[in-house]
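One protein chain omitted, others in place.
Note that the chains take the letters A and B in the order they are written out, and that residue 1 is the start of every chain.
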């Protein structure tokens, strides 16, 4: 009788195509969450930092950082989707669809859209489309994620494989729904920290974000708990000491948030992440590592009907224990260079 | 002249039966405190997590976690009661009497209800009944605590011993005052994280909470400061390095909060601590320790006139550096097993 109340997480054979999982726990985001996030990463984008700045350009108040929203929704999916994960394999088609403000209550649900057993039959890949909703039922975020999940029983039968093909990138024509029409005259570039508008960036441009942060155990644990993400690898040294890395693994979302905060230095006016086209956690990150970041502009796009905003598609690279002055990325053989830990493909919005 | 402004704390001979101490500092709890607490422990109980969830069942908004209230009130008593404590010996008759919401201002006062000098005359046991009040004068929490306090002067005369006998457990008929009548139809068990109601639990049932957290110095210090608890043993390595443990001791309330947060996995709908019947900090906890937890159902009770809620009396056990799969508790000789650090006796409320 005792074991049945504990959530063991779902295993590969527990999922079925079309299944929808309502995730726990509903969560109200507050200005307190914003402050904790700020203390953990130090973001400086003016729109999220100042109610006054936000109002001057047409928001009712400062919106919550896009990545708080992402991590909150993602965190809710862990207990149902990835408690028995071997590896998080990728993201795609991630779009931010409505602004989120302090006081909004978010919940999350995921639909199983793909399943493919691995040839060793010990695990399989689960594809989900996850959506975060606010208290009014509006979808504020959606994304596709695929993750390798253990089977409870290798002998269990597997369903016919269904492998979705996520879009290589989000169509820029669909971006910008989370940003009200800007009062561009109200955007104070001095207060925002840099003069560079959308049109000041060019494809191929690389930006060394210069700053760096050394991560502590207390920091990544606090961040991960803030999102109610309970994946054991991030918290349990007693168990991890017996594992592959001998220590706690930093939640990949912490690296994303750190790199994004560092990117302010060079992308100060890219205040909104409109979409995550894809992302790979190329290497593990641990407490004690120093994280650097750099960006490359991959593409620029106008948004239909939006003279106020333009989109930059950027590659955001996080490095550990080496600086970004030489823009390290790949070796001649195509593999990632030593020290690259994150390769993220984003659509960012800037004032025009 | 210089020393008199510094608070040396009270010694055993400074207390008198019937004395009432008004504690400093009044404190307004905010959504910021909730966010910091969430980042330190990661609780996931839906009622405290989401304003929307709370409103759906009849609260005006999400109430503040019961343990934030407990630690806040407890923290205020430290400077007057236990600054010169040798050991915190026990709690009893702790009841949560009114919900606390962000914006409420709490203050605390304690009455001395028992005094008994130890035979060595170097210290004595002080029994207090402490109450936390909100800005409207309502008592939101009360509890009895006894603590061993040093004497300033071993030769000082001691009062006639008065030894109260706290109730073995809080009468369940008195529970539930901090919970409005629930709109039970509004309680969404999927959003809350588990289907198990009050009636799904049985006496004798043991629940392995499975998850675990490794504690860091920065975490327990932040938690303890949040409650304005200034006991030196938690903060001063320079002094503690000369002491019994050679390091900082984690505030026992941190272990309580960690174990409570871990207990979500198996007790997801036990959203309210209605009472703490008793508790023992069986062993010390230090940074670097990994805390696990398990629970046993000791008793179930209906609440008079409350068809919406039922009470479970549980034993909540925290372990360090060993998992809870075998429900470690006592040895054949009656002593606690290696690794047990907390034995807490609670009344929890769940929807019926």
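Just so we're on the same page, a contact is a pair of C-beta atoms (placed from the backbone, for glycine too) under 8 Å apart; a residue touches a chain by one contact, two chains touch by 3 or more.
Since the structure is predicted, the reported quantities are computational estimates derived from the model, not experimental observations.
Within the full complex, the residue among B:30, B:118 or B:174 touching the omitted chain is B:30. Seen across the whole complex, the unshown chain contacts chain B at 1-3, 5-8, 22, 24-28, 30-33, 35-36, 40, 79, 102-103, 105, 107, 135, 216-219, 221-226, 228, 230, 232, 235-239, 248. Interface residues of chain A with the unshown chain, by the touch rule above, are 30-36, 38-42, 44-46, 49-53, 62, 188, 190-194, 196, 200-202, 205-214, 216-219, 222, 265-268, 288, 290, 321-323, 327.
We adopt the following convention: only the chains that are shown with their structure count from here on.
If you average the Cα atoms of chain A and of chain B, the two centres end up 36 Å apart.
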